[in-house]
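Input: one structure, supplied below.
Only one protein chain is missing from this complex, and each of the others stays in its spot.
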Amino acid sequence: MTVILHTLGALPDSAAFNDCMRLCRQSDALLLLGDGVYAACPNTQALYQLSALGIELYALTEDLAAAGIHCEGTTVQPVDMDGFVELTERYSRQMAWY
Amino acid sequence: MKYSILVMASPTAGQGSATAVSFARSLLARGHTLHNVFFQGDAVGNGLANAIFPQDERNLVGEWAALAEQHKIELILCISSALRRGVLDKVEAHRYERAASTLHPAFTIGGLGQLVDASANSDRLITFGH
Partner (left out) sequence: MTPQSVLFVLRHSPYGSDMAKSAIDAALAFAAFEQPLNLLFLGDGVLQLMPGQDGKVIGRKTIYKQLLSLPMYDVERIYVDRLAAQRHRIDLAAFPASVERVSEGEAHALMCDHRHVLGF
């Protein structure tokens, strides 16, 4: 069952990041946006932590590009704004971490 | 589906406000409806009439205003957040004896009851933090 779309807009190791990691469950999806996209940086502890959740991981393409992060080949899938809206169609509630 | 949006992010810090306005445009383009947009805390800066943006930066006030005009969307600033940040409509400017309104005409100042209304009447309530 798909239930919660977590949107994470805070840096790795921030309180928001750590709380989000504690609360995510396998039925959920996680979208990184704003400062949250740094968790999609390849070969970082943050990305290992995210990947270990075993949930669908997404990151907003424009914020990835602004930050200079390339997440191709990782567990994080880039989505544009249309893809963000599509996620909110599929997941009936959002929890914003920031 | 019917959406409402709650913006908590300052227009000048982080990407929250910019993402919110782009998200609003995208959901409308996908055929959804937008019940209202409620701005609380530092997000009320999105409704400042006199904000000036450099030419190579996004003018969020203008983007919100264009969206509101094109799709008849209500843009509501939380009154207590707005007053303490000097965002005043004509009525409040008069009430508090200030020289002029500082609110962009595409926005209105309202109570939290309108967030309650958004919650009760929307399939999705999406929050944008800083």
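As written, the chains take the letters A and B, and residue 1 is the first residue of each chain.
Simple rule for what comes next: a residue touches a chain if its C-beta (ideal position, glycine included) is under 8 Å from a C-beta of that chain, and two chains touch if they have at least 3 such contacts.
Keep in mind that what you see is a predicted model, and the values were worked out from it rather than measured.
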Hidden partner chain, touching residue among B:G16, B:G47 or B:G129: B:G129
Contact with the hidden chain (one of A:D19, A:E62 or A:E86): A:D19
Sites on chain A contacted by the missing partner chain, in the whole complex: 3-4, 15-16, 18-19, 22-25, 93-98
Residues of chain B (touch criterion as defined above) contacting the omitted chain: 6, 8, 40-41, 78, 80-81, 111-113, 115-116, 119-120, 122, 125, 127, 129
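Note that only the chains that are shown with their structure count from here on.
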Distance between chain centroids, defined by C-alpha means - chain A, chain B (Å): 25
Partner chain A, residues of chain B touching it in the complex: 1, 3, 8-9, 14-16, 19, 22-23, 25-27, 29-30, 32, 124-130
Residue ranges of chain A in contact with chain B within the complex: 7, 9, 33-35, 60, 62-63, 66, 81-82, 84-86, 88-89, 92-94, 96-98
